[in-house]
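Starting off with a structure, shown below.
Only one protein chain is missing; all other protein chains are in place.
Labels run A, B, C, D and E following the written order; every chain starts at residue 1.
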Amino acid sequence: MAIDSGATAWILASTALVMIMTPAVGFFYGGLVRRKNLISMITLSFVAFALVSIQWVVIGYSLAFGSDVGGFIGNLEYLGLNNVGMEPGAFSSEIPGLLFMVFQLVFATVTMAIVTSGIAERVKFSAYLVFALLWTTIVYDPLAHWVWGGGWAAQFGALDFAGGTVVHISSGFAALALCLVIGKRVGFGKYVMEPNNIPLTILGAALLWFGWFGFNAGSALGANGLAASAFVTTNVAAAAGAMAWLLASWLNGKPSSLGFVSGAVAGLVAITPAAGFVTPMAAILIGAVGGVFCYGIMLWRIRKGLDESLDAWAIHGMGGLWGALATGIFAVAAVNGASGLIEGNVQQFVANAAGAFAAVIYAFVVTYILAVVIDKTIGLRVTEEEEYVGLDIAQHGERC
Amino acid sequence: MAIDSGATAWILASTALVMIMTPAVGFFYGGLVRRKNLISMITLSFVAFALVSIQWVVIGYSLAFGSDVGGFIGNLEYLGLNNVGMEPGAFSSEIPGLLFMVFQLVFATVTMAIVTSGIAERVKFSAYLVFALLWTTIVYDPLAHWVWGGGWAAQFGALDFAGGTVVHISSGFAALALCLVIGKRVGFGKYVMEPNNIPLTILGAALLWFGWFGFNAGSALGANGLAASAFVTTNVAAAAGAMAWLLASWLNGKPSSLGFVSGAVAGLVAITPAAGFVTPMAAILIGAVGGVFCYGIMLWRIRKGLDESLDAWAIHGMGGLWGALATGIFAVAAVNGASGLIEGNVQQFVANAAGAFAAVIYAFVVTYILAVVIDKTIGLRVTEEEEYVGLDIAQHGERC
Amino acid sequence: MAIDSGATAWILASTALVMIMTPAVGFFYGGLVRRKNLISMITLSFVAFALVSIQWVVIGYSLAFGSDVGGFIGNLEYLGLNNVGMEPGAFSSEIPGLLFMVFQLVFATVTMAIVTSGIAERVKFSAYLVFALLWTTIVYDPLAHWVWGGGWAAQFGALDFAGGTVVHISSGFAALALCLVIGKRVGFGKYVMEPNNIPLTILGAALLWFGWFGFNAGSALGANGLAASAFVTTNVAAAAGAMAWLLASWLNGKPSSLGFVSGAVAGLVAITPAAGFVTPMAAILIGAVGGVFCYGIMLWRIRKGLDESLDAWAIHGMGGLWGALATGIFAVAAVNGASGLIEGNVQQFVANAAGAFAAVIYAFVVTYILAVVIDKTIGLRVTEEEEYVGLDIAQHGERC
Amino acid sequence: MKLVKAIIKPERFEFVKKALEDKGFKGMTISEVRGRGEQKGIALEYRGGLMTVDLLPKIQIEIVVKATELDDLISTIMESAKTGKIGDGKIFVMPVEKAIRIRTGETEI
Amino acid sequence: MKLVKAIIKPERFEFVKKALEDKGFKGMTISEVRGRGEQKGIALEYRGGLMTVDLLPKIQIEIVVKATELDDLISTIMESAKTGKIGDGKIFVMPVEKAIRIRTGETEI
Partner (left out) sequence: MKLVKAIIKPERFEFVKKALEDKGFKGMTISEVRGRGEQKGIALEYRGGLMTVDLLPKIQIEIVVKATELDDLISTIMESAKTGKIGDGKIFVMPVEKAIRIRTGETEI
């Protein structure tokens, strides 16, 4: 196994691309909240990047990618990046082991950022830091191990090209659990909470789309035909999701820019697990269905009065679920050797469904328990007075 | 023809870089309009990205790069990406065919975004969607075929390294035709229309400059000396254009930041067709002349009372024309085998001039007809009342 | 010496990444000043990019990387990019000579942008242009030569992987000298000068972090294990710096987002000279100490009533100094062949300290003299009336 | 002297300004406000469908004039601001006891 | 007629608006202002530690009513805006001589 400089060049670039996604989640979310919580919302994402970066090199990478312990978790062989070096490693035949590690790092950070949707505009910053550290360790790291690190889901044959299950289902359902524990924002459903800065949200979406090329095409772990194919499927699924949500929501009102960018993210989420297994034409279908489906889920959430404030659950959680199933349906051997339902491989569909639903349950239940524990001890939520004043001033002493 | 992983890595990265240019055009334009149309302006660009992405994989790529039919258009061999795969293809000796396809895709999208200058703050969104779909099909795709897909201009020997004619002349003259059909904004020339967010425009310009490295240096289709050379010429032409416009406009008033960024874009446009054919010192000249020339054209446009609102014509159209001629003048064989006027090759200059003027006429005339047809049927423009209220609320139901 | 396409791909991408850092400095700084100077602040950075781009290809590159003259400066062999071509050159075994040149160019530009901290909200634009042109020529170019171009510091063995001394010490101490010459802003210390746009500053920080991967991992000049290692150390040092400043400042008040991003930059600065010489665990330490140390320096500066307005000195100057010493301490042979103090190599520490302090003195003294000369001739500062009105209107005729 | 406070639609502002200039009313102070009256709010989208916003952006113009010019001023504003549709706005007239020009200390307008 | 100018805490605004609606006060004009009074400023961070900002964001509500409705309006605002903490704000009452609806020319409110 020798280093391929082209593959290394692309994964270096991909890692940078995925890195920008974490602050981009902050801009996306920040534009959607009220002005008094804008800095807070961006900061939650950006702090996730720093915190998880440290956790990952110290222990997270080892828990996720260390040698398998009972199908559930990795061992501590890579503690403190022990045994992770400049040469190719177990997971990276063409690129340095350290590069594979840091490419995985940026996935862990963005997952944490997505979760903040469920606690928007009401979380106590100190409690968030503790929560984030624990969540990434006991929810994300095991899930990454199951699917990518040689855990039970991998052994069972579940396909997840770039993290539909590990990143999106986990963060989406974690956001759902969190919002149930922390409760609704004061005034939710009673008066209008208008987004404060739609152009900022669009900027976030543009950077997400941009970074997602690293996310999905980088997951080929090489600069080759598969990377190109994943690049193309990613782009058309996003485009199809964006247009589909736009058109679907037009039936109910006007074609809003927020509908467009939400659909783009839904399309990107849906294609994530499938990016390296399906054809571009299938990707258009997966993206378009993702856009309409997530839009419907969001409408349902609002009707139910659920304050999962920025729709991580509707878009990432449910979109990720759709993507996992779609991968089991539309995978074709010509792309990457794996066949799905349409090529008659029922087994693949079952494996993917099993992996996805296991992740749904694990992420939801463990997050719920963790959130309750933190709420009972440190307290997850700011006081009502602080919520009125806004988290920017109350928690960060800043305003914009 | 085997895949070169280094070339593939660079074109993957370049495609991502060029992708960010399409929303960047939206930010650039969005900052220049009135606040009530900010979301609309950004959305026009971003929607162009999604819409053209789908059109391109379904049919556009085939029309542009399919086997030549009469010098004018490609055939349908690549319909729905048929025959476009992970292996190198007809146009890409070192990179996967799908990657070449998607690299071309992002050129088609950004071209569409530039065109929106001519209909800023007054276009009906539904009409725009129809227009965009038709325009990219009957204007952009044939032009791309002429120059890059083996059409008559290529056969005739016209040089266009990265799209001065295909992207910039076409979009600039299309914007001119559009603005003539749709008419001036209410109040244009009567009262001041102050830009609402200059920092956003500067952000757009910064992202354009950044992305343009993929645009021009990526057009080498390899990670080699030519890519490096194009990277350098791109950067110095942009710098020279920016400083030239800044200084020229200083004579009339103050050195404005908008003058600076407009000059940078003018320099970038001017060097686009020449990037891989000229030396860095010639690039400085091409960029500086581009900056001053486009500034002069813009002054002329304003004096004439033409409401080509955001100067796609002055900067992209006329800047692209200058670039096409400059390529025919300054190309030197030492860079890429082609000689221009300064090396005594009159033929090259004639070929480039012919290609450019043909594109001017084709883009202007066909766009004009298309715009008239849409105006007579769907109606291109919003009502006066909607224009007063602003397109953000009137067309998208949003505000910022 | 043949071109490696993978290395070339990575350095092309890295150059684009570093390019975005220069406008990013503008956004970072722009958010921190008062609204009436926002456009001015962004423009100072972006203009630095254009101006230094031209200077560098005309003469700067030759002064820095031409054959050594007396240990102090390069000769004129590369004047106007003479002898810099598409083939590998003296400094680039695997990449085109032009690419090495332009990769160095983007370092020179960002250095100039950092310097503008010391003259924020009060500099005369015309004087700035003259200053910038002279400063990059007589301060930056010689320093780059000393350390990277074969000058005395290189001969002496000082290690500076990606520019801690050349970029950060030089710009930080230049900013300090400038602020002493130009004097405090009117009202400084008397009334509160609230940052006008914290989200913009955070956006700048996000783009800086993103671009810094090109800065540090690109400095490996190859797509290899060393690049991966530098990528990792960069990321964890930034994360550690961010968290360290956040926590340290929490003791005095609230955990602010500005503290977080300032700490990130401090961590990035501190790791810059060390990125390719130390382990990730050492990088965490270097970053964390950098964060706390720069925070302390900043508090000291404020107590002293020094109006080095945006803390280039505290963060880049002093952070760069710490990084230079830390490189001499923590370098381990296993990473890149060089040993520091912890492996018993006192000589390395001495060389690094000598190089750093020489740069401190050179940058401070020459900048001070240059600033005085310009102040006495052209005048460095706007009138008090213009300062009240704000530089956006007074100098650029624009507002936002 | 009287203070005339007119709250009008933003899209009419350029017309009102022009009309005032033509009549020789130079001095004015304007601010961006939001208002509610008879006019129903507008429907905005926010991912999940419509929401109604009842405070709409308005421009508030404040002009201090001599009592003798009051009627002229009011009719100028009314003509230029009027669209005939709901939401056209209101004019309020309030007494001013004194007006001083800071630069000179004059108390004439 | 009277102009009631109430300067209140932004976080109370939704309550006040609701209370006014319930009492049938439909028309109002609001603007974002900053104010200072008894209330000490708030402490903000700016890299170098704390700074105190003494002008705090407030919402200013202006409502023109018939004199007979004045007391009802004032008590409605007072009840809904009050938190009992410093900074709750002020209400000022000023005379209005005339009110005109631009659309119709009516001078009733």
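FYI, a residue touches a chain if its C-beta (ideal position, glycine included) is under 8 Å from a C-beta of that chain, and two chains touch if they have at least 3 such contacts.
Worth saying up front: this structure is predicted, and the values here are computed from it rather than measured.
Across the whole complex, the hidden chain's contacts among the shown chains comprise B, C, D, E.
Only one residue in the set B:E94, B:D311 or B:E387 touches the chain that does not appear here, and it is B:D311.
Of D:I8, D:I74 or D:M94, it is D:M94 that touches the chain left out of the display. Within the complete assembly, residues 3, 26-31, 64, 94-103, 105 of chain D touch the chain that is not shown. Take chain B: the residues that touch the chain left off the picture are 192, 194-195, 249, 252-254, 256, 258-259, 262, 298-299, 301-302, 311.
Contact between chain E and the absent chain runs through residues 2, 6-8, 31-38, 55, 58, 60, 74, 77-78, 81-95.
Going forward, only the chains that are shown with their structure count from here on.
Listed by label, the chains that touch chain D and also chain E are A.
Common neighbours of chain A and chain B under the contact definition above: C, D.
Copies chain B and chain C of the same chain sequence form an interface built mainly from non-equivalent positions, shared numbers / all numbers used being under half. Looking across A-E, B-D or A-D, the interface that copies C-E in more than half of its residue contact pairs is found at A-D.
Averaging C-alpha coordinates per chain and comparing to chain A, the farthest chain turns out to be D. Centres computed as Cα averages put chain B at a distance of 51 Å from chain E.
One simple way to say how far apart two chains are is to compare their mean CA positions; for chain B and chain C this gives 34 Å. Across the assembly, chain D contributes 43-46, 50 as residues in contact with two or more other chains. Touching two or more other chains at once are residues 4-7, 9-10, 13, 197, 203, 223, 396-399 of chain B. Taken pairwise by the contact criterion, the protein chains fit none of the simple patterns, being neither a path, a ring, a star nor fully connected. By the definition of touch given earlier, these chain pairs are in contact: A-B, A-C, A-D, A-E, B-C, B-D, C-E, D-E.
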